[in-house]
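Structure in structure tokens, see below.
Only one protein chain is missing from this complex, and each of the others stays in its spot.
Let's turn to subunit A:
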Amino acid sequence: MRRTMLKTTLAALAVTTGLVAPAFSQELRMAIWSANEAHLALFNEIGAEFEASHPGVTVTYDSLAFEGYVTTLTTQIAGGNPPDLAWLFDTTAPDFMAAGALYPLTDTFAKTEGYDIADFPAATLTAWSRDGVQYLYPFSTSPFGVFVNNDMIKAAGAKTPAELIAAGEWTWDNAIATAATVAATGKQGLVVRDFDFKIWENLAEIYAGWGAHPWSEDTKSCAFNSKEMVDAMTFIHDAIFVKKALPGPGVAADFFAGDAAMTTTQISRASLLPKDDKAFDWDLVPLPSGPVGDYAWVGRAGIGVMANAKNPELAAEFLAFFSSKANVAKLARFFPPARQSLLTADVLSAANPLLTKEQIEAVVIRGVATGQSTQQVQNFAQLQQTVRAGLDGLWQPQADISGVLNSLCDRLNPLLAAN
């Protein structure tokens, strides 16, 4: 009797002091690299819907700086405070999957009513799976295009990309010629956004047009000294140091601030286009064709659940909700979906009022359908740093291009062979 009374008293105390509520509450935290208010508002809206159907669950988003994102994530994992879910680059995902750091999602997706995994083209799932198990949801499959400042190009007396496309002359040679014409007026020509002579992977938007890749298909040997890459790098070097069509090393130029005629980047950057009195006549066109003809380049990001999250099953359930057809249609405003059923001009133009149907057809739909993307390889961070250091020798006016690329391969080959 006395024991029952004691239990009852303790239970009452626990309820009144709020001890019970936290025991049933569950916080889900997703690490992201965007701090864009519009992105966060949409994420919070989806989180709130999940909270409404899951009492006691709260969903928060942890906006980490893009620079050093993976480092911060790794530090959180090392410190025993990993997020429940995280965005990952396609370059980072292989290391996370190989290390067993991610929770398998195949079963959760399969048992979620109406999820329809078959809606994702097989190619979009491959990068995010290992040994037939799905570890990440293909969150963003975002093609690169060229944003154009028509006002600046017309003022320089050059042909706009739209005119070149109409004439069937939208090639890298002509794009660089247009950029050089603008650069001669004192503005900058073409900016490879976020490259800044450090993030060399972004040059893939150009060198893919030459059919060049950083390493062999089996990722066991370096391909920086292949003919395709040497030709592509020679073209880029010439565009920077001879034609001055690309801003040189150490020159800051932002297309969206009106500093340059063109920039290669993804459609989500349309939100950066200036408004009001700073607005200009802009266009979005596909990447110019290279020696291999027309091509597209796609950037990918996935979302995974951390294997050592506090409640990975619940986190996976949230991810299935986050990537449902209804939510992906909303997210399509910023992040081009991998879901085939949503990859239509109607859905995408409703989500992207800034873009015309023609722009969406030409850049997004064609890009997702035909786009190449980064060759995935393990130990990417070390390879990336080695390439960055090796390519520094290239960004000099008198650089010996073949010599630099051969020397880079000498450093890179042992690392690739050890993978």
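We adopt the following convention: contacts are C-beta pairs under 8 Å (C-beta built on N, C-alpha and C of every residue); 3 or more make two chains touch, one makes a residue touch a chain; residues count from 1.
One rule holds in what follows: contacts and distances are computed from a predicted model.
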Out of "Sugar ABC transporter permease", "2-oxoglutarate oxidoreductase subunit KorB", "Alcohol dehydrogenase" or "ANTAR domain-containing protein", flag the one the UniProt entry gives for the chain missing from this complex.
-> "Sugar ABC transporter permease"
Given A:Ala35, A:Ala99, A:Val292 or A:Ala326, the residue that touches the chain left out of view is A:Ala99
Looking at A:Leu42, A:Val251, A:Leu272 or A:Ala345, which residue reaches the missing chain?
-> A:Val251
Across the whole complex, the chain not displayed is touched by subunit A residues 70-71, 74-75, 77-78, 95-96, 99-101, 197-198, 248-252, 308, 379, 381-382, 385, 388-390, 392-393, 395-396
